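Pasting a structure here, questions to come.
A single protein chain has been omitted; all remaining protein chains appear in their positions.
For reference, chains read A and B in written order, and residue numbers begin at 1 within each chain.
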Amino acid sequence: MGAFLLRRLALAVFVVFVVTLLVAWAIRLSGDPAMMLADGAGSITEQDLRNIRAALGLDRPFTAQYLGFIGGMLRGDMGHSFMGGTPVARMVAQALPLTLLLAFLSLGVSLLASIPLGVQAAVHRGGWADQTIRIISLIGLSFPNFWLAIMMVLVFSIALGWLPPSGAGSLSALVMPVLTMATILTATNVRLVRTAMLETLSAQYITVARSKGLAETVVLYRHALRNCAIPLITYIGLQFGGLIGGVVVVERVFNWPGMGSLAFDAVAARDYPVLQAVVTVLAAMIVAVNLLVDIVYGLVDPRVRTE
Amino acid sequence: MKTSPYRSLEFILGAGLTGAMVLAVLLSDVLFADGADAMDLAMRLTLPFQTLSHPLGTDPLGRDVLARVVSGGRISLTVGVLSVASAAAVGTLAGLVAGYYRGVWDAILMRWADVQLALPFILIAITFAAILGTDMWKLIAFMAIAQWVQYARVVRAAVIVLCEREFIAAAHAVGVRNLAILWRHLLPNAAAPVLVLMTLNVANNILLESSLTFLGLGIDPLIPSWGGMLADGRTYLQTAWWVSVFPGLAIMLTVLGLNLLGDWLRDRSDPTTRSPT
Partner (left out) sequence: MHMRTRLLAAAVAIAPAFVPPAQAAGTLTVAQSQDPNNWDPIATFLIAWGSVASNMFDGLVLRDEALNLKPGLATSWEVLDQGMRLRFKLRQGVTFHNGEPFNAEAVKFTMARLLGPEGAKGPQQSNYTSIGSVDVIDPYTVDIVLKRPDPVMLTKLAGYGAMMVPPKYITEKGSAEFGIHPVGTGPFKVTDYQNKVSLTLAPNPAHWDGAPKLDKVIYRFIVEPNTQVAELQSGGVDIASNVPVALASTIANAPTLSLISITGPTVTVLRFNTTHGPTMDARVRKAMIMAVDRDTIVKQILQGHAKPVTSFQSTLSFGFDPAQKPVPFDPVAAKKLLAEVKLPANTTVSLDFPSNDTTFREVAQAVAGYLTAVGLKAKITPHEMNVFTNDIIPNGKTGEMFRMGWGGWTFDYDNTAYLMYHSGEHWNPYDKDPALDAMLEGQRKIVDRGEREKALQAIAHFVADNALELPLYNMNTIYGVNKRVKGLVAPPDNRWRLTGVTVD
């Protein structure tokens, strides 16, 4: 078991390392931040640009810049933003909790809806309830998320005036971003719950529980659902990367100052340190969650370890 | 599997919606000879359901919304289908090789898959779109590059399971060549999950095209595409809803049709499957 853990951990570190290399390389292909800073300044000379590049440390070779970035990250120093010099660590510390709040709250709301729906679909497998639940949940997956978001703003902010259309200043500002994300997640989660339940419901102990005369709700939610928990958590864990990707776009529409907004601005401004840090942190989180899933799986099902 | 009349509702609805959209798009040249591009600023933002010449109204440049929705589907479907086809082709090949031969290539492939799955795709897409610019072919390439690992993983997993079965061992024993085993036995048996994934990803990529356009990474705005119409029309939602609501409906119905089909296919091929994608 120890060797398995160690091997997995080493692989995870390796993956994150490759990601950092890839991102550092790609963003440097995409253009010169010096121009971004000098743009519109009036007469720009090559010397002006060279001065700016030197001030940003971009006159060094790629390996030196990359090693500086990695070294900094290992010490917990993410460098300073090219745009304004704010420490990147401070920006990430501000944005990351907001992104995670959005991601986990959306997941939670979506599960609140998809667990009863998925259970009902499984119980009435093939019947009209199953069909209706699946079709309706798929409708939620059929809109581009930005479109859904704009529609909600039109209804809840402009027509009804109930919710603020943007920002992260109040609890009510959370409602629409979370609903947008949850609508999309629910389609997938209903399906997960349904299939997990189908497997469990055919198991022996459910028949036993039923034959003991327990109420159906108790059988379903106490016994069956509890046994679905592990596979469910596993698959939701595997979706974590996709969840983060979705949050990124939704943040943009609602002007939610999370990691997605940070990353978009960083790409637009060629703010290398910020983009490197954001992608590295997100990738590390995705890898960590997958690692956790692997480990849980390895504990539950020893066969995985030999793979 | 028991066949209940309800079970096929998903199929009927899915096939119907998808079929109708594909048919309309295929016939767009016949229905609207160059109508999608004809511009008339004097006729801009004509209301829908008023005239026969513009049944769904006109856009801010006075172009016919119906003609643009129908011919816009061609780009969206082309992007969806071609990106998925190329991702599936590359991914399936890689998955077959990795799953059958294992060893070093398998290890490299799987680690690379881990790297790609750890990257938030949309961030990588905007970075590369910024570098390379965007047109239809680049959009297709971005999606294919991002998604081929999904197919590789699915096929590899299927192949590994199949290789442990007796008929493969038997084929080996009687001296069937590797290539023949791959082509004749493994590929057909791994096809079902690939087909499911393809259907769902066509739907996904149609949405992705519109999201990328929303983020400013779309194709030439002169070429009508659903994503472009939706993204450009969002500013007009309060004053001229029809400019983006009709392409929005077209996307919704097509994507829903494909998702229903994909869901139905998945259920048929393996009723207890839990694979999230």
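The rule is simple: a contact is a pair of C-beta atoms (placed from the backbone, for glycine too) under 8 Å apart; a residue touches a chain by one contact, two chains touch by 3 or more.
This one's a predicted model, so the numbers in the text were calculated from it and none came from an experiment.
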Candidate in contact with the missing chain, chosen from A:F104, A:W128 or A:W162: A:W162
Residue among B:M21, B:A129, B:A152 or B:I168 that touches the chain left out of view: B:A129
Residue numbers in chain B that touch the chain omitted from display: 37, 39, 41-42, 44, 60-61, 129-131, 133-134, 216-218, 220-222, 232, 234-236, 238-240
Chain not shown, touching residues in chain A: 30-32, 35-45, 48, 51-52, 55, 80-81, 83-86, 91, 94, 150, 153-154, 157-158, 161-168, 170, 172, 175, 252-255, 257, 261-262, 265, 268-270
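Here is the rule we go by: only the chains that are shown with their structure count from here on.
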Chain centre separation (chain A, chain B; CA means) in Å: 22
Contacting residues of chain A [partner chain B, same complex]: 11, 14-16, 18-19, 22-23, 26-27, 29-31, 126-128, 130-131, 134-135, 138-139, 141-147, 150, 154, 158, 187-188, 191-192, 195-196, 198-199, 231, 235, 238-239, 241, 244-245, 248-249, 252, 263-264, 267-268, 275, 278-279, 282-283, 286-287, 290
Interface residues, chain B side, partner chain A - complex: 2, 4, 6-7, 9-10, 13, 111, 114-115, 117-124, 126-128, 130-131, 203, 207, 210-211, 214-215, 227, 230-231, 234, 237-238, 248, 251-253, 255-256, 259-260, 263, 271-274, 276
